[in-house]
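What follows is a short report on a single structure.
Only a single protein chain was left out; the remaining protein chains are all shown in position.
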Amino acid sequence: MSLPLQHRESAMLVNGFVCKDPEVVTAEDFFLAAKLDMPRDTKMSKVGSNVTLINVMKLVGLNTLGISLARIDYAPLGENPPHTHPRATEILTVLEGTLYVGFVTSNTDNKLFSKVLNKGDVFVFPQGLIHFQFNPNPYKPAVAIAALSSQNPGAITIANAVFGSKPMISDDVLAKAFQVEKNTVDWLQAQFWADNHN
Amino acid sequence: MSLPLQHRESAMLVNGFVCKDPEVVTAEDFFLAAKLDMPRDTKMSKVGSNVTLINVMKLVGLNTLGISLARIDYAPLGENPPHTHPRATEILTVLEGTLYVGFVTSNTDNKLFSKVLNKGDVFVFPQGLIHFQFNPNPYKPAVAIAALSSQNPGAITIANAVFGSKPMISDDVLAKAFQVEKNTVDWLQAQFWADNHN
Amino acid sequence: MSLPLQHRESAMLVNGFVCKDPEVVTAEDFFLAAKLDMPRDTKMSKVGSNVTLINVMKLVGLNTLGISLARIDYAPLGENPPHTHPRATEILTVLEGTLYVGFVTSNTDNKLFSKVLNKGDVFVFPQGLIHFQFNPNPYKPAVAIAALSSQNPGAITIANAVFGSKPMISDDVLAKAFQVEKNTVDWLQAQFWADNHN
Amino acid sequence: MSLPLQHRESAMLVNGFVCKDPEVVTAEDFFLAAKLDMPRDTKMSKVGSNVTLINVMKLVGLNTLGISLARIDYAPLGENPPHTHPRATEILTVLEGTLYVGFVTSNTDNKLFSKVLNKGDVFVFPQGLIHFQFNPNPYKPAVAIAALSSQNPGAITIANAVFGSKPMISDDVLAKAFQVEKNTVDWLQAQFWADNHN
Amino acid sequence: MSLPLQHRESAMLVNGFVCKDPEVVTAEDFFLAAKLDMPRDTKMSKVGSNVTLINVMKLVGLNTLGISLARIDYAPLGENPPHTHPRATEILTVLEGTLYVGFVTSNTDNKLFSKVLNKGDVFVFPQGLIHFQFNPNPYKPAVAIAALSSQNPGAITIANAVFGSKPMISDDVLAKAFQVEKNTVDWLQAQFWADNHN
Partner (left out) sequence: MSLPLQHRESAMLVNGFVCKDPEVVTAEDFFLAAKLDMPRDTKMSKVGSNVTLINVMKLVGLNTLGISLARIDYAPLGENPPHTHPRATEILTVLEGTLYVGFVTSNTDNKLFSKVLNKGDVFVFPQGLIHFQFNPNPYKPAVAIAALSSQNPGAITIANAVFGSKPMISDDVLAKAFQVEKNTVDWLQAQFWADNHN
């Protein structure tokens, strides 16, 4: 078991985890007291949501098995902002509340496929496509359970990766890409960017 | 879209669904009003459980995307009896109640890895291994959400496939396999076998 | 080359073998004097069969290559009892004798597809499905060669995994699953369970 | 050969092309007079670039073979703006000019890995990550050849998919995601969005 | 079931078979009376061997399942000449006689890994590498069973593909490749080329 690798996130770690010696594997390796029944704090996040992802970094028995699970909490009017999973499709069901969800197809159509989901509805976000969930209710929180088709799906919050990368992407590049003035880009890049995954 | 294929179950249908013409695909193809928030009836099942699986037969947009989702209801003392998924790993979290869960490793060790799960706990059942969930509480039901790493994972309830196949497996074969008298096998085969998936 | 891993069986070891340094690889790494032409003893097995599987644990050159090979010996009236391979399809041909073979499809049909095979016949057991072979001849042994689509296919003998796991599965679970009295389960669990793979 | 499917682009068409009857396949099915040596017009594009992708829609022999090829032309100060390929890694080499290139890793680090590439340099953009190429030279065009690890890699230009989808994503969602006023979002959505792929 | 496709061989048919409707599938679809126990004629072949391959074209139930099986008969001093399988690894065991077998690694080492196999020995030929089997015994035939890790592995007999293609490869190309005079190439191309697979 390679702890330095197992507890770090990387775009390159598609399947880079070292297997444990099977003689010392126990049921604990396939178990996590993740408390997915407990509401998460959504106030720490500017976007009003909190994603609790159980992937191979947290549950080592998932290694090579191609699946992970997440609980997502949404504050009233909170959202899981536009993002992609570079290595996974996502299937989601609403446990509490209402969600306006959608994904956008590839170039050149860039069609938005969206729905308002109620409790118990199921929706699919195909691999690598930009998608989001938004809680349109100004008073009540929402909760969803999502599953992803990789033990290490990765998540890329579009705004954070584009305007909050470290170091920053040149404002020449972003001004032209978004058809805005450089000072608009500079202003965006000056925001404090924090993602909503923990 | 090939309706005759899409609405039938088969061991051979690993990825045999015909894609729809993309011009006529809509958000509805990625959506199902599955009512996964609603309790299912567990009284129709002899084993006291009810599995509601959302796979590619029910949600066509899942095709080729390698994932599916299920709600499982357990009566008090009900169980999802020992079974396997021939083409998928499963990750499960408990929404309500308590579950005694486990899986058994391959020959020759046949180790049982088991845990008692409480609300919010997460457990993994690796691809193709025999596993079960049992609600040990005599008064309260339990509910779980599970995800599987295939759009068509399949499910094989061991007792049903072994003793309830159509036609029946020769009792010579089963008597020797289970080290019992043939009339015990015959008695088992005479039971009414119904699985708990719908 | 990681000997502790290479000589142990595990449900998690889908592809967990460490490659040898190519500079020191030789033809011996792709070779095994497996004596697959020699009859195996079938008397040690309660079910009257003996499976000699050449997988990556025995032939290290198979690593990552997705295939393995087996010889199966059947005593008169012996059988390879109902079992599954969690990570492989099997193709089998009869070298000597006659075999009654079959597999059962997934829920909810649980159809038995069976045939009596004579010398030279070929049959396929799709990935993860429960299957068996039985020698119906009371006087003559039978022999088959089988190939599996994984270097580490795994094998789960149903009766052994269900009734002979270590520790045992709760008899509450099994009594309900098999619709029998608990003392029947207890009696079954008290048998000496030994699998027929070596 | 399914023309309606083969000549349309879709996010769902991972491997949905019908194979031709092999008896009528010819060398022409593996060939395209793509004129990849000829400069493309970069003036039609607001971002000053033009991507000529040879994928399975244009070259049917690529079906199931997992690769495609592209020529990219960059005007002076032109760019291939931040985008992802949902189903492919990209490897790129510069044929003419200079390119500032980069990709951003997944949450939560969002590290920018960037380089200035000269003629003959090679760079890799891992599957699903946001990446870009920018020609920093105000006078000279640049040209690159890129290859992608899918016959149908897809491309998602971030700005177009986020602000130019049809229909538009709710400005509530985008205002919160990008931490800007709704009227900024509305202004962005009012731009004419055209991608640079043909 | 697409008969025109299912009964033809093609380099492009990696997984191009149309699934049968599961309602009409029977045990016969997984069975072939292949008579693999019967010696094949090796006199029709210039190289003194005969390969009987049971792949998806002959046994439709193999589709998508990733495996196939072959019997190979060798005349005294007969051989299965240098060939490759473009989509499969092969594992082989000797049923009768003796075989000198080998494979050659990739550039630039081109190491020959070879062994003399006796009855019951097992050898592996990794995917895509050039390999051969030769019966060194001038008096006795040999027989082997081989399995391949694809339902449609393909086979390319090197001499036939290089010197016997239809139409022929330019003798300019072959003379330079083999460092021989063009008239030697022309002489080779004038031979009657017949492969040993049926």
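List of remarks:
We call the chains A, B, C, D and E, going by the order they appear; numbering starts again at 1 in every chain.
As a convention for this text, contacts are C-beta pairs under 8 Å (C-beta built on N, C-alpha and C of every residue); 3 or more make two chains touch, one makes a residue touch a chain.
Every value quoted in this text rests on a predicted model; they were computed, and no experiment measured them.
Only one residue from D:Leu77, D:Ile145 or D:Ala194 touches the chain missing from this view: D:Ile145. The residue from E:Arg40, E:Arg87 or E:Lys119 that touches the chain not shown here is E:Arg87.
Not every partner is drawn; the one left out touches subunit D at residues 26-27, 30-38, 54, 59, 61-62, 65-69, 71, 88-91, 93-95, 102-103, 113-115, 117-127, 145, 147-149.
The omitted chain makes contact with subunit E at the following residues, 9-12, 46-48, 77, 79, 81-82, 84-87, 100, 102, 104-112, 114, 126-130, 132, 134, 136, 154-170, 172-174, 176-180, 184, 188, 191, 193, 195, 197.
In this section, only the chains that are shown with their structure count from here on.
The minimum number of touch steps separating subunit A from subunit D is 1. With angles rounded to a multiple of 5, the C-alpha fit of subunit A against subunit C returns 120 degrees of rotation. Just one of A-B, B-C or A-D has an interface built like that of C-E, with over half of its contact pairs in common by residue number: A-B. Greatest centre-to-centre distance from subunit E is found for A, with centres as Cα means.
Taking shared numbers over all numbers used, the subunit B to subunit C interface scores over half, which places it in the same class.
Distances between chain centres, each the mean of the C-alpha atoms, put D farthest from subunit C.
For the pair subunit B and subunit E, the distance between mean C-alpha positions equals 41 Å. In subunit E, the residues that touch at least two other chains are 61, 65.
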